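Selected chains from the complex are presented in situ; the others are not included.
Order of writing sets the chain letters: A and B. Residues in each chain are counted from 1.
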Amino acid sequence: MTGVEGAQLEKATGRLEAFSDGVFAIAITLLVLEIKVPHPGGASGPTSAALWASVRSQWPSYFALATSFFSVLIMWVHHHTVFRLTRRVDTRLLFANGLLLLFVSVVPFPTAIVAEYLTTAAAPAACALYAGLFLGISIAFLLVMMAAFRESFLDAGAPRSTVRRLRISYRLGPPLYLIGVIAAPFSPWLAMGICTALWILWAVTTREC
Amino acid sequence: MTGVEGAQLEKATGRLEAFSDGVFAIAITLLVLEIKVPHPGGASGPTSAALWASVRSQWPSYFALATSFFSVLIMWVHHHTVFRLTRRVDTRLLFANGLLLLFVSVVPFPTAIVAEYLTTAAAPAACALYAGLFLGISIAFLLVMMAAFRESFLDAGAPRSTVRRLRISYRLGPPLYLIGVIAAPFSPWLAMGICTALWILWAVTTREC
């Protein structure tokens, strides 16, 4: 890469962030499409009580949506912090970020699977799949951080304490999500609990950021 | 939070606004997906008259879509005003805003329920659910305003009269939407009427803003 082209690539950060923001925002807003309008039946048509009962019985959908929404939202917040501290983009960062966006864009799929199967005998597979995707997301995010936090890419004024804190708190992601994947066959709820605990943990960690 | 990091967080307002704009814009544009193409039947295939009749009979969908569209659009306008007057973002504001975005992204779901059940015996439950989500949205918006309008967060040049007017007009939201939720079992139309009246009120209030 020549110096001139390197200088131009630096300007790219803004548009890459805007594009990533778009994918994050669309992915969390598409989650609602996975919640289906219930059709409680009965020969005499739906009653108010039947509709309430149907809506209440969809609670796995709401739980899955909220877990996915906040997991992706917190990741967006930190994605944002990472790129704020970085002043350059190269191909490696571009493709680590591309992999992250692929996984984030796919979140509505396992969310819908958990919503549909959380209360059935297929819950172990559904929750393993869910934790598995977030395992992939957390690994991709680590790759993004490793590409962004190289010495020559960090902004001169980037506080090293923030960089260190982000690195430490996100190192928790892959092993814990992996435990979730492994635990899902035995306890689907433990898998979902780990996913929930992690976004709350990262939310709380942000408080000190 | 150290002074250096606080200074950096201030730059975040722009990207937070852009992200929020994205969720608002996607949520209102996804509303159209809840309007299903009608399939008027008959052995000899659909006629023009049958299609017109089907399209006309979908009026609850159009009414629900328009109500949701303008309710969210007005909220976006004021969301915009709130962030224009604010020069900092911290975790509390970030998460109040996150809760607001979660509720806004979910709007297509109760909209579809009202569209489907407004003219059935299940209308009370459908309208209570609808007013209930907007109750949640209005509470989240109050939380955002409370987080944004702290003395140290307000822009030095922010006109106090605008801040006061926004605070007063949005305090109407939670109690009125709550009346809608409570009234829905007795009169679904009163609930929808309150939802409609509120966005018109806020639109008119904006005129003086």
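Everything that follows uses one rule, which is that contacts are C-beta pairs under 8 Å (C-beta built on N, C-alpha and C of every residue); 3 or more make two chains touch, one makes a residue touch a chain.
Fair warning: this is a prediction, and the values are worked out from it, not measured in the lab.
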{"item": "Copy number across the full structure, from 2 displayed chains", "value": "4"}
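The rule is simple: only the chains that are shown with their structure count from here on.
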{"item": "Chain A on chain B, rotation in degrees - Cα superposition, rounded to nearest 5", "value": "90"}
{"item": "Separation of chain A from chain B, taking each centre as the mean of its C-alpha atoms, in whole Å", "value": "24"}
{"item": "Residue ranges of chain A in contact with chain B within the complex", "value": "17-18, 21-22, 24-26, 28-33, 35, 37-38, 40, 45-52, 55, 65-66, 69-70, 73, 76-77, 80, 84, 157, 159, 161-162, 203, 206-209"}
{"item": "Footprint of chain A on chain B - complex, ascending", "value": "1-2, 4-5, 8, 11-12, 15, 18-19, 22-23, 26-27, 30, 33-34, 91, 94-95, 98, 101-102, 105-109, 112-113, 116-117, 120-126, 129, 185"}
